[in-house]
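With one protein chain removed, the remaining protein chains of the complex are shown where they sit.
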Amino acid sequence: MFYTDGKLQYPVRVETPDPVFARALQQAIGGVEGEIRVAMQYFFQAMGARGNPKFRDLLLNTATEELGHIEMLATAVALNLEGAPVGEQERVAADPVGGSILNGMTMKHVLSSGLSAMPVDSDGVPFDMSHIYASGNIAADMTANVTAESTGRVLAVRLYNMTNDPGMKDMLQFLIARDTMHQNQWLAALEELGGATEVFPIPNSHPQSEEKQEFSYSYLGFKNDGSEPAPGRWSEGQSIDGNGTFETRNMEPQGEEPNLGRARPGTGAQAEQL
Amino acid sequence: MFYTDGKLQYPVRVETPDPVFARALQQAIGGVEGEIRVAMQYFFQAMGARGNPKFRDLLLNTATEELGHIEMLATAVALNLEGAPVGEQERVAADPVGGSILNGMTMKHVLSSGLSAMPVDSDGVPFDMSHIYASGNIAADMTANVTAESTGRVLAVRLYNMTNDPGMKDMLQFLIARDTMHQNQWLAALEELGGATEVFPIPNSHPQSEEKQEFSYSYLGFKNDGSEPAPGRWSEGQSIDGNGTFETRNMEPQGEEPNLGRARPGTGAQAEQL
Amino acid sequence: MFYTDGKLQYPVRVETPDPVFARALQQAIGGVEGEIRVAMQYFFQAMGARGNPKFRDLLLNTATEELGHIEMLATAVALNLEGAPVGEQERVAADPVGGSILNGMTMKHVLSSGLSAMPVDSDGVPFDMSHIYASGNIAADMTANVTAESTGRVLAVRLYNMTNDPGMKDMLQFLIARDTMHQNQWLAALEELGGATEVFPIPNSHPQSEEKQEFSYSYLGFKNDGSEPAPGRWSEGQSIDGNGTFETRNMEPQGEEPNLGRARPGTGAQAEQL
Amino acid sequence: MFYTDGKLQYPVRVETPDPVFARALQQAIGGVEGEIRVAMQYFFQAMGARGNPKFRDLLLNTATEELGHIEMLATAVALNLEGAPVGEQERVAADPVGGSILNGMTMKHVLSSGLSAMPVDSDGVPFDMSHIYASGNIAADMTANVTAESTGRVLAVRLYNMTNDPGMKDMLQFLIARDTMHQNQWLAALEELGGATEVFPIPNSHPQSEEKQEFSYSYLGFKNDGSEPAPGRWSEGQSIDGNGTFETRNMEPQGEEPNLGRARPGTGAQAEQL
Amino acid sequence: MFYTDGKLQYPVRVETPDPVFARALQQAIGGVEGEIRVAMQYFFQAMGARGNPKFRDLLLNTATEELGHIEMLATAVALNLEGAPVGEQERVAADPVGGSILNGMTMKHVLSSGLSAMPVDSDGVPFDMSHIYASGNIAADMTANVTAESTGRVLAVRLYNMTNDPGMKDMLQFLIARDTMHQNQWLAALEELGGATEVFPIPNSHPQSEEKQEFSYSYLGFKNDGSEPAPGRWSEGQSIDGNGTFETRNMEPQGEEPNLGRARPGTGAQAEQL
Partner (left out) sequence: MFYTDGKLQYPVRVETPDPVFARALQQAIGGVEGEIRVAMQYFFQAMGARGNPKFRDLLLNTATEELGHIEMLATAVALNLEGAPVGEQERVAADPVGGSILNGMTMKHVLSSGLSAMPVDSDGVPFDMSHIYASGNIAADMTANVTAESTGRVLAVRLYNMTNDPGMKDMLQFLIARDTMHQNQWLAALEELGGATEVFPIPNSHPQSEEKQEFSYSYLGFKNDGSEPAPGRWSEGQSIDGNGTFETRNMEPQGEEPNLGRARPGTGAQAEQL
């Protein structure tokens, strides 16, 4: 169960409203790198967490924080939309300056939401909940969370570079810091699960004897001329999971060209296919 | 540029066609954990790779392999659909066995594709390319790839447990092995980028002096009663990136309740809001 | 069965084509507040209308009108796109005026539709038919229709404020009037169904004895500090459905923290979760 | 900012796990009538609420409750998936009973989430945030909320009729009661805004002198043979908003057949169109 | 403007309701091969038709017919859902027959629409209007329409093979006949536009001197071993558009490996990429 006090986790202020920056901020709300995604991802991971309950607690606690981040960003969007062009005289294209503001906006900010935030990305595309990765495997979930916070912090840094509004820069410094913590936090969870040699390959509950081990640590090359792909840490030395040794080889097809034969009558194929 | 020989990377055979398992296999083609996703993700990451060209090579080479995995799985779907019920007498619900086969199928396998694979998941939902994570940050991309291969191997193991067809089990043992390699490979790339202390926080090009560092390594609690969240590796000790020390504290709102004031005339609000 | 005469329900003329306004008009075609939505919503509600056939007639009749509104708006989009920049010299960004026109357009108007309307919203996002609410409950459908016409009229007013083209203003005055009627019409249908005290709670066919009535008219508070939420008509007095009396109280969790226990072998979890 | 205690608003228990009912419950999580929708809708409406702050409070308070409803339903899904078929011997289609269970499941419950809830509907389709209606017009928002709770209660009643598990029936009686309150609550908010004659037509800030008033209260007929559509409360008497009198008439086209003329060179049309 | 008489273009009757067949019929309503698609595609093509107005007339007239086909199919869905299992005792999985019916249904038919049609496909996925192809090029539109009617008739034939209900078979024989006509009709329109040698390549308004003509009629091979791809009508003889002669050759890359260089500071890349 959740509670609220309606206050903001961190102050949000905008000195100079900028409707185009409001559009940019939408990416941090409804983009795949955004806060709806992490809030809902941690929430659903918590809902499915089996095993040690400390992970459910960790996930639910952080989901709760992220809900407050959506709140901060939605407030920032609304404040940046103060004074945005809504009337005819403010937007006609013959006026390049006025025109360019509307042109650069999420037009739905004017037409659909009445100058407030929406659960869409910076091009007005609604967030789609298929991006909530919650696999039922606690380690796979942690890797997904490291990813989410990595792309999230990359996004926050890009937004930070895009504005010079002191209020927005201050808010983004806070969010960048939280992303730093959250990257570290999920990495720490992986360490608590045993670190790379215990965790990987995910899932670690499948016996590796039931995989084709001659292909488990081979960096396979698919160059047309049979040359080797560029070497790296991935092509020699001990594997990161500690269970094998990397090698490189070029792939030859092991299977034949498939032939599905003729179509069955009654399947809507052309007569020639039957 | 790409080339093909039309052959399969690894043999695909089905001893006993099973149309419901064909539906399950669709998750490995068009699910978010599936092969279209990794093929296209590595491809687009390669297209945007800046810096050391060995990463472009690594990404493009692996993307090329994954295209062949879609091919294998699509062949497996078609073979499992041999003999699937298409006519009236094969499917009527009054016949519980026949009925239950169609009931468990992706119905579009009969109606749309004529008994072959589609770029949809195991519930018939088409793959949506917003799942292609390619951030322009090479380390963030590597974490996304570890995630993709982790959820991918979890899925492959689940499919493996769901069938007892010797051909399918053999094919899945191959794919599970490749997922083992690919998890290790992307982890190795992170190691080549310097390992956790160099890579994180991502992006490492943003000066941490420009984040609110008092929040960078704090595990914040959001418990309603002010109790501390469950401790773990994430609540004390050195941070994984080596740049700080984890601490725990309960969050107090730093900001006030936002008030957007009154609506502007002309914005379509109710008169009471103006 | 449907018929057409190819004519417009109301004249559509554009004095000064404005490609950015063409983009704005797309929201009224393919936005969630738009005409495809109402046309298809009333159509599918009619298709599922059970009980008194006058409601099917009402729904189908209005659906037929709305098809004509799509026609009007699509014509308006095409007329506003007359003269839109399609060639290189018309759009280069170094020319701020020319550039800003293309920048503000739905780019697919140039690239995909050849200067005509598309079933997309003002940010180029295609309409998704999951927005067709047709519940099989006639009263729930009527509330959905009041909503659709309310957001629809809000949108039409916003478009009206955004243009000063006399033709467009005239057309929008017509559409705003029709939205006035349609709001009233669906409210009238609710009145014909008995008004608030008969209609609510929807569905009125479920015996209220089979709900937890101690929670049926309580405005519950979720404030972190236990303070009461802001009072209003919803917190005291007779309920609108006439079946209870509003009260306010703070919520205490009635349930415990859930614990799903350990994961089952074979489900792809980590070994630690088993 | 939000807080949690990790407990459930109301107890959730399942006496006999039923994986097909788990699929049905998904509609109440990720369907358009579900709890993600109302939680996020009230949240975003609160974020954009301008004018009297009591509405922001009302919206945010109720959003907070709805988050707890997702939590309850997600727990119910996981509990219903206990013992669901995951292995080969549990699901083969030759066994009609075992087969029919998997056939009726959201297959992603086995393959993607590892037997826990997902933000998808009962056919496995992910929730799409375009369903969050938050218009910036407080009255339009309230009508959207009445709709959401009406279709929500219809859904809850259908789920209630579909199960005979005592735990599930108990939980659903609670949720049905809350939907009763929430329907009443949003209707009460409309009353507080002045009731039908003050609120409608929405938005009430647009002067009705700027609409084509001869069409504002006319029920127009579109019958092919010129017959009148079925009469009702909507065809005569005072309009619900109190501003006019309903009348009925058959529509004649007021506009001509549109003719867009010839295509412009350079627009990719066929030569015949130029 | 549109009109209706509420009657069906062709009688729809169902002798033995079959809820699983109702699901199958959904593909013909909301599938990509279905009737919403053709109705809306022809409608939007008509809206954008420039040049000879007879094509607008043809498109609008046929769009009007297709609206009536949605009506027929939606009626067929509702009739097939008569008696579908909605209550607990009708659906429990322990009863293989009853269970298998619900299992094979679009579950939203019970939960969302109350036993009537929805704008979704046979797996419950909503129709997405991006499938409305209306290019502004009349010939490209005609090819899209031939495709739509070809996949549409394939689907109708598959549905026909899947049922033995005399009413459904009769209705489908009508729809199959209309698809025959519509395939022929759009092919006839291409003939009226001049036939293959005048129409192709589409758009015929682009001067072929402004394409790399050495690649305009070459069937290029991409075999890994340099072998030629399988020959056919496409590899020799006059081209279908009459403007060239087919030839076959193996492709060699004409370009080098791209190198995007280093990332720019401030773009959120890792330091190593700068």
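Should a chain be cited, it is by its letter among A, B, C, D and E, assigned in written order, with residues numbered from 1 in that chain.
Convention: contacts are C-beta pairs under 8 Å (C-beta built on N, C-alpha and C of every residue); 3 or more make two chains touch, one makes a residue touch a chain.
Owing to the predicted nature of the structure, the values given are computational and were not obtained by experimental measurement.
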item: Hidden partner chain, touching residue among E:45, E:130 or E:163; value: E:130
item: Residue among A:41, A:122 or A:143 touching the omitted chain; value: A:122
item: Contact footprint on chain C, counting only the chain that is left out; value: 1-5, 48-53, 86-89, 91-94, 96, 99-100, 102-104, 106-108, 110-112, 114, 120, 123-126, 135-139, 193-194, 199, 202-206
item: Those residues of chain D which, in the complete complex, touch the missing chain; value: 154-155, 157-158, 161, 224, 266-268
item: Where the unshown chain meets chain B, residue by residue; value: 1-9, 30, 36, 40, 43-44, 47-48, 50, 56-57, 60-61, 64-65, 67-68, 70-71, 74-75, 78, 112-120, 126-130, 132, 134-137
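Throughout what follows, only the chains that are shown with their structure count from here on.
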item: Chain at maximum distance from chain E, centres defined as averaged CA atoms; value: A
item: For chain C paired with chain D, centre-to-centre distance based on mean C-alpha positions, whole Å; value: 10
item: Rounded Å distance between chain B and chain E, as computed from the means of their C-alpha atoms; value: 28
item: Rounded Å distance, chain A centre to chain E centre (Cα mean); value: 32
item: Residue numbers of chain B (touch at least two other chains); value: 3, 5, 32-33, 53, 86-87, 96, 100, 103-104, 114, 123-125, 135-137, 139, 154-155, 157-158, 161, 202-203, 205-206, 222-224, 251, 253, 260, 263, 266-269
